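Only one protein chain is missing from this complex, and each of the others stays in its spot.
Entry: chain A
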């Protein structure tokens, strides 16, 4: 056996020598970090695969800003980092990879703390995946610019390889037959071989205000759904219209079961619609490195009773979470958590964030639900009061 070991070592050595070719140049062309002076910002910059968003304080001018960028090592950016530009409209930057073979165009948007309040789900654009196209919902400001983009788990579903029949094969997509015009459609899907292998056999259709961080979705699926965007009004209630059809067979996630979904007889799937206003300020004494955890709520804590960040919640009552074949209206008030109230100074500085969440399976974040559960939503509105205006009713 000794001779064999010696021969094995020789083979490894030969392969190793062969293998010691020059390190290939980097092919990636990412913006890894983006920055503007912290005093201008309401919130940390948001960097995604093809976009960067800065949310600035109300008193900051956006006509002459010079954001700086950290890139994949060896990559270059046009126009260069630190160039002064007018961000009245979103500006484009192109990053070129070190090896010269790849480039990526980023849209950099600078906006104030404000969110559109009425959602009719008329606007979709193509999701930023190179392979399967999916719908990305966005909202417009009254003055014409883009207000924000809704997040969903679609980019994760794209990795299952099952989205090949177009946007309507994804869990979240736009439908033509809305109450008025088009509507949001959420369908709980099975994720096939790939998703099941990663212990995520079901994907509920979801749409929410926030971000979906695909990069960590594998190891921390509930951490990947980051809820919230800065908001500076007082929310009073949320209303809208919906239809719901639960899927045929409710299943619970069970790792040891075939397909990792164990059918439960007699249990019917339910949907969820809710909105949360929360405080982004980290508790006193939190170290800098931990502060980032308070920027968003996530799948683990967005409705938790003991989450101190939450100010008020509007959640659809359980008796409404049933099969609803015809359009039904909902109008849910924001209920304050015990001991919580709005600090007007924090609100003015944009320290609060709001999220609205729609999901076709209430336990979808734990991969339980019924395949085919369908929630259709249209004409949603956040009824709010601006700071400084007279309250219309007691709350």
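Operating definition for what follows: a residue touches a chain if its C-beta (ideal position, glycine included) is under 8 Å from a C-beta of that chain, and two chains touch if they have at least 3 such contacts; residues count from 1.
Methods note: contacts and distances are computed from a predicted model.
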In UniProt, out of "NADH-quinone oxidoreductase subunit L", "PorT family protein", "PTS system mannose-specific IIC component" or "Pyridoxal 5'-phosphate synthase subunit PdxS", the chain dropped from the view is recorded as "PorT family protein"
Sole touch to the unshown chain from A:24, A:317 or A:388: residue A:24
Checked against the full complex, the residue among A:115, A:162, A:251 or A:377 that touches the missing chain is A:162
Those residues of chain A that touch the unshown chain are 1, 3-4, 7-8, 11-12, 15-16, 18-19, 21-24, 27-30, 49, 97, 102-104, 128-131, 155, 158-162, 164, 192-194, 197-198, 214-219
